[in-house]
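Just passing along the structure, written as structure tokens.
Missing here: one protein chain of the complex. Every other protein chain is in place.
Right, chain A next:
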Amino acid sequence: MTAPTVDEAAGGVLQGVGVGRRAVVGPVAQVRAAPAVPADAPLVVDGEVAGPGRVHDAVERAFAEVAAGLREQAAAASGTVADVLAATAQMADDAALRSQVLTRVDAGEPPVGAIDGVVEMFATMFEQAGGYLAERVTDLRSVRDRVVARTLGLPDPGVPRLDRASVVVARDLAPADTAALDLDKVLAIVTELGGPTGHTAIIAGQLGLPCVVRVAGAADLPDGTVVAVDAAAGTVQPDPDDAVRDAFERRRVAQAALAADTAPGATADGQAVALLANIGTPADAERVGAVAEGIGLFRTEVLFLERQAAPTVEEQAEAYAAVLRAADGRKVVVRTLDAGADKPLAFATQPDEENPALGVRGYRLVRSHPELLDTQLAALARAQDATGATPWVMAPMIATPEEARDFAARARAAGVVTAGVMVEVPAAALRAGDILAEVDFVSLGTNDLAQYAMATDRLRGELADLLDAWQPAVLDLVAATARAGAATGKPVGVCGESAADPVMALVLVGLGVTSLSMAPGALPAARYAVRRHTSARCGQIAAAALDARTAREARAAATALVDPEVRTTLAL
């Protein structure tokens, strides 16, 4: 997430959390909120309060119409969107929900109160179950709102029909609402609630829409107000002037050009910086296309998660071969199983570890389950034989040179010659020279390195300021690793979130990192930033970051040395 760069004094700029880097200008289309009706509001027909019989019929018809409408939308949609709509339609169609509401209505309870009461009972059950179900509560309440509106003859809540390209604004969007959007007419999505990892943000990301969430006051913007939405800065600016409009248009043109550039990564003076993609499945590998020079991180644990037993050697060999074929001769770095801590496995990890992040995870599983690693390496060797490609392999969570030596010996014995390790533990960063003496390359996992350097659990959102790759102590560890790579002439890559930050990419290149691996969508910005700076300039940017005393100062010092045109184009 980039720091906001908006002038606080600018008229009425609303600040939120941006998802993506794009920026657009367009008119607001407010998503209508749920009808605000009291629980005891009566159903009035022809000026008279309806009795239980008529209420029963109205409620039953409302449920049927809402379910039918959602099913119709589902049939017209595809993929995840269709699934979300179909599941919501089935909630509206639910026999238990309907019969319990009708039972209360027949007993004389007002319709809104009856619907509220039953929906809230289910919502409470979902919330208590937690996880996936807790997230479905938004869907359940959107069913409630639709049924209440239909019963009382009020306009349907939710997404309006868009007659022109618009910025869709809501307090919160149910996934079913997001799914119902006419995408040809949606420029961006803005919400008051929600988070950067919520449903709305994820769906917007999948649809390639700029999105800003947690924008206080967004729901008060009048329909039709023209706003400038900047996902990179996380801002929504009402009534932008011509200068802002022109700047956004230049960014749009420049970003379209960035995405079209798929040449190999290099600095302005021609120093190669391999730009690679992080993937989790063979399907991801298929999608990478020409934007990356190869795969810098294939997270094999995705093959193992939510299973009762490890995949067989045949099954794994097939998946690895599929990735090698998709890479079509380009580099592929396969990471062996990184399970444990926040990625538990039923058949390998211990559920009762007191401090799982400090426990038996990653390469350490070899102590209790050596067969897992040996099966993986055998499968990789088979995939190598089957495809004729020569993958690199690396182990996660290596702390000592002995572990590195043991892993390399196992890999080479299996027939995979190029063996490396992840540097995620400060001990490995500080003694990277000794580690590199045992292996062919190292790759820095900056998220975990920051977690262990700063003693900060990656999953604790409230400590996000500590868990920052810009922390000078983390930068020192990266610099120590890169120095060891330069001294031994061996490659040092980075395959963490930090490589996706274009300014950090310049710092990493300046420190001597030789490859950057990231989500494919982040590659064009990194490629452009690297191309527009000489290796000497990257060195100055890195030095400025290392000289800083705090994470914020480090980022500011580095950003100040970035080419102004790059800053503008990428909205840094």
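Just a few scattered comments:
One rule holds for everything that comes next: a contact is a pair of C-beta atoms (placed from the backbone, for glycine too) under 8 Å apart; a residue touches a chain by one contact, two chains touch by 3 or more; residues count from 1.
The definition used in the following text is that contacts and distances are computed from a predicted model.
Within the choices "Extracellular solute-binding protein", "Sarcosine oxidase subunit beta", "Heme exporter protein C" or "Phosphocarrier protein HPr", the name that UniProt assigns to the complex's undisplayed chain is "Phosphocarrier protein HPr". For the chain left out of this panel, the touching residue among A:Ala50, A:Ala87 or A:Ala165 is A:Ala87. Set against the missing chain, the residues A:Val25, A:Leu97 or A:Val273 yield one that touches it, A:Leu97. Checked against the hidden chain, the listed residues A:Ala216, A:Ala256, A:Ala272 or A:Leu305 yield one contact partner: A:Leu305.
When the full complex is taken into account, the listed residue touching the unshown chain is A:Met125, out of A:Ala33, A:Ala75, A:Met125 or A:Ala272. Of the candidate positions A:Arg104, A:Arg136, A:Arg214 or A:Arg555, contact with the unshown chain belongs to A:Arg136. Across the interface with the omitted chain, chain A contributes residues 79-80, 82-84, 86-87, 90-91, 94-97, 122, 125-126, 129-130, 132-133, 136, 140, 280-281, 283, 299, 302, 305-308.
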